[in-house]
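A protein chain is absent from this complex, but the other protein chains hold their places.
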Amino acid sequence: MTAPLSETGIIGAQGTLLAAPVIGFAFGWFLERGGLGSAPKLAGQFYFVDLTVFKVMFSALLTAMLGAFWLDFFGVLDLELVYIPETFVLPQAVGGALFGAGFLLGGLCPGTSCVAAAAGRLDGIAVVCGMLAGVFIFNSAFDWIAEFYASTSLGPMTLTNMLGISRGAVVAVIAIAAVAGFTIATRIEDTRS
Amino acid sequence: MKRYSDPYFAGIGIGLVLLASYVVVGRGIGASGAFASIAAAVSASVSGATSPATAPYLQDGVRSPLKDWLVLELVGVTLGGFTSAWLAGRMRIDVERGPGIGSRQRIAAAFSGGIFMGLGAKLARGCTSGQALTGGALLSVGSWVFIVSCFATGYLLAPLARRLWR
Partner (left out) sequence: MNRIHCVLGLTAAALGLGAAAADFRPAANMIVVAQTESEHDHITAIELAERIIARETGLQILDLRSLAEFEQFHIPSASHATLDEMAHRPFPRDGQIVLYSEDGTHSAQAWKLMRLRGYRNISFLREGIYEWISRVHEPRLAADATAAERDDFKRATEFSRFFGGVPLSDVPRSEVPLGYWTGSANKTSVPVKQAVEKIRRRGC
């Protein structure tokens, strides 16, 4: 297994840090190209008018997921060495809800707000400031929610381990569901316009 | 002004970037973590490291070298967005909003939305980039919980925010 390059020693700490802005640049580029730097476009998803967000997000997820699976299968990438975010069921459910509400209100998420701000959108800058404020509020109130924050931890738990079925099976289900979703999304958009 | 790319192509592009991230640095992308670092750094410099706003962050247990990586990455995101917008002729200073409200209300809503997202992203240890995209592609349970919760809430509350966007 030659990858992840940072874990197999091919790339050191400096290489890892250098990769950050490069990867970020490409990410920001594609976000803007896809139109995700525009709040009305992003918010349009919630009214079934413009399902660009769904299409971009899930084709990205699908590409990365399938790519990771097959690279691992052919021994190029060792998935066990890739950092998986840890699961905290309740905080992530509640946090997700809060985030969704904020996303609806602001029309931009953390990454896309930077893209919008970079293109001169003042609403993008407002979202950025709001997020900094939100984080600051959270830190100030941390002691009161510290216990909830750390609750229901499952560690780095994957759907594979949790359901006890093979990784390939989970990948297949998600892939089929996403493609079906794309078909439905196209249908919805067509009937609307 | 150029037209936007086909969303699927943009998505595949992002997916390949994410995959490259797994391959090169053994982790995915993110955004909210960088905001967390910046907020903490700002409060630390203003009121010292023992202020209530930074102390819990520092004791968080999640203070890891990954967070500096995210700041650099977010700088990249901003530059990438800038470059793409510039080359496509989409640079302009304005307030993007729905047809039914004025700029002031939009800015206020954007700021408030940001606050909710800041809170939500801290609780969830990530946002649509870090949890939904990165964690989702890696089949993390918590990430999928986040995806469902985030979008379900958005869709459920959408009627209440109609004035903002339609």
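Points worth noting:
Going by the order they are written in, the chains are A and B; count residues from 1 in each one.
FYI, contacts are C-beta pairs under 8 Å (C-beta built on N, C-alpha and C of every residue); 3 or more make two chains touch, one makes a residue touch a chain.
Please read these numbers as outputs of a predicted model, since none were measured by experiment.
Listed for chain A, the residues touching the missing chain in the whole complex are 7, 59, 62, 66, 69-70, 73, 78, 80-82, 86, 155-158, 160-161, 164-169, 171-176, 178-179, 182-183, 186.
Convention: only the chains that are shown with their structure count from here on.
Taking each chain's centre as the average of its CA atoms, chain A and chain B sit 8 Å apart.
Contact residues on chain A toward chain B in their complex (touch as defined above): 3-7, 11, 16-17, 19-40, 43-47, 52, 55-65, 67-68, 71, 76-77, 79, 81-89, 91-111, 113-124, 126-140, 142-143, 145-146, 149, 154, 156-160, 162, 167, 170-171, 174, 182.
Note for the complex: chain B touches chain A at residues 4-5, 7-29, 31-32, 34-36, 38-40, 42-43, 52-54, 56-57, 60, 66, 68-70, 72-86, 88, 90-98, 103, 106-107, 109-155, 157-158, 161-162, 164-166.
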